[in-house]
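Of the protein chains in this complex, all but one are displayed in their positions.
Per-chain numbering from 1; labels A and B assigned in written order.
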Amino acid sequence: MQIVNVENLQKNYTVYQRKGLFREKRIIRALQNISFTVNRGEFLGYIGPNGAGKSTTIKILTGIMTPDGGSAIVDGMVPYRERKLYVRNIGVVFGQKTQLWWDLPVRDTYSLLKAIYGVPESRFKEQIGYLSGHLELGEIMDRPVRQLSLGQRMRAELAAALVHDPELLFLDEPTIGLDIVSKHRVLQFLRELHSRGKTIFLTTHDLKDIEALCQEILIINHGSLVYKGTLEGLKGMVKLPRVLKIQLREGAFSLDGRCTGFIERYAARYDSKTGTIDVELSDTARPANVAREFMQVMEIEDFRITDPSIEDVVRVIYRK
Amino acid sequence: MSGLAIAMTSFNRSRAYLLNHLVNNLGSFIFGYIYVSIWKAALGDSPETQAMVTYIMVNQSILWVTMFLSRGAYIPQKIREGTIVFDLLRPYGLLFCSFFEVAGHGLYSLIFRAIPIFLLGYLLLGVSPPEIGRLLPFLLTLFNGFLISFLFNYFVGLWSIKFLSPTAAQGLLYMTMNLLGGAFLPAEYYPGFLRFLMPLLPFACANYYPSSVYLGTVSLIRALALQCFWIVVLFLLALYMTEKLTRSIQVQGG
Partner (left out) sequence: MRSVIALFMASLKAQYEYRLNFWLDTLINGANLFSDFLLMAFLMLSFKEIGGWSLGEIAIIYSIVEMGWGIFRFFGEGLHRFEELMVTGRFDLLLIRPMNTVKQLLLERIDFRRLGVVVEALAVAVFGFTASRIDFGDMWLAYISLVFFSTVMTFEINIILAAIAFWTVRNSDIIVLAFYSTRTAAMYPAHIYGPVLKNVLTFIVPLASVAYFPVGYLTGRITSIIALISPVLGVTALLPVTVLIWKLGLKHYASTGT
């Protein structure tokens, strides 16, 4: 059951650069033929380096921006054509911008949004109760927004996007700048929303968030889609070697020529300050054999084998 | 010469908005034209008209150096953004730093705001150019007018340190400068005792004296004496209040 269907989406920006007296026109291709679908109830992570086209995609999908080519159909509607009708069923959080009324208490923002979306009183009460419970809004409800800490504000922000209980959520960096505790609370709540069947579209720079929450990820770079699939599939796509990490015994950090030659042969990296050696293991190498060889020439305290992290994988993809 | 460095930075910061300011200059010129039209309608074809047109447009030009200086000498903005702590960490006082910051902006306003507005008045409204002998006296009283205006704006800044919001003090300053600065009305036209009081007050130092010296209707000696008196009084007050307030500084936000 698809809820988002994007086909061949294109967007170009024209920028003018001053060159002496003249302005030079330059076209930036922000999105080049992007296609993907999202199923109802999916928790999708959307990642990409700065300037890759993430916010352009979000702006088109939320009806803020019109594409130059291609189509986007969300929930049976074209967002940028039927904006007012369409936005009734989506909730949006832009982590960098607040939609709360700055001078008013948090509670009053919710009343205003209730009036704007035409939420009936009984459903409003129920929804605020639910949000307040999960996001722990009780203590901040009657405080003006300008007095809130960043973590408190982001929780209030999430609740504001959910006053009208939408089915589809677009969250643009909702955890930016949060401390560990606040972040944990927000992620916990997103998981709860997902378990209630909401479809969530999350962009973030924090891959740990993605790992914790999303089954599906979408990666964009230079305006093109580079990957859509599961996290596991992504690791399979970029073959990064496992690494054998060796820790030398204290006091045995200075190595003789035989040892350094040995390290060179394995193309390993040696850090003489901490006494650690990283050996990349090729597919055919047997870790036990490699470790044994090292143990024969150096005094070794400890060793372990690490799998490539999601950050390592994504870094390789971004660099392409 | 940290003072000059501060002033240069402030000058260049203002220059980033040059295009906006040029648009604003046109608006400011229209304001001058409105007041000129009112005076022309009031005076008719009398010999005094030419002098009044010049008086109004000289004032309208220097308004950006003597009245609409940076709000509260940049202090309210720094409090809001929380950057005032950096100023307090520097090896010089708040008064020193604010002065050079405002001075850089003032010099910018003189070049890119006052002079263009004056030229528009000269070309389109027939404003009399300055007589050579009065140019230096005018610039001298203009500089003093700037000093007075800076000190007033600085007091607004100090007020916002104490009460966190500059709006009330700022509004009060504009109102008093508007009413008693003489930009629209020279002293002779004030009713009753105000006619005698207005030229004695520090507000008149900002607009009434520079433009009267420009026209030669007030002697340089008299203008300088009054301006210097008020500069000394206000400066000593500023020193005293800075000392008192920087001890109890509050920083909003953070």
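Everything below uses one rule, namely that a contact is a pair of C-beta atoms (placed from the backbone, for glycine too) under 8 Å apart; a residue touches a chain by one contact, two chains touch by 3 or more.
Note that the structure is predicted; figures quoted are calculated from it, not measured.
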Any idea which of B:I34, B:L88, B:L135 or B:L236 touches the chain not displayed? B:I34
Answer key for A:P49, A:G70, A:P144 or A:P287 versus the chain not shown reads A:P144
Return the single residue from A:R26, A:R83, A:R269 or A:R292 that touches the missing chain. A:R83
Go through chain B and note every residue touching the omitted chain. 20-21, 23-24, 26-28, 30-31, 33-34, 37-38, 40-43, 165, 167-168, 171-172, 174-175, 178-179, 184-185, 189-191, 194
Those residues of chain A which, in the complete complex, touch the missing chain: 13-14, 56, 59, 62-66, 68, 80, 83-85, 87-88, 90, 92, 94, 96-99, 101, 103-105, 108, 111-117, 144
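The definition used in the following text is that only the chains that are shown with their structure count from here on.
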Counting only Cα atoms for the centres, state how far chain A is from chain B in Å. 52
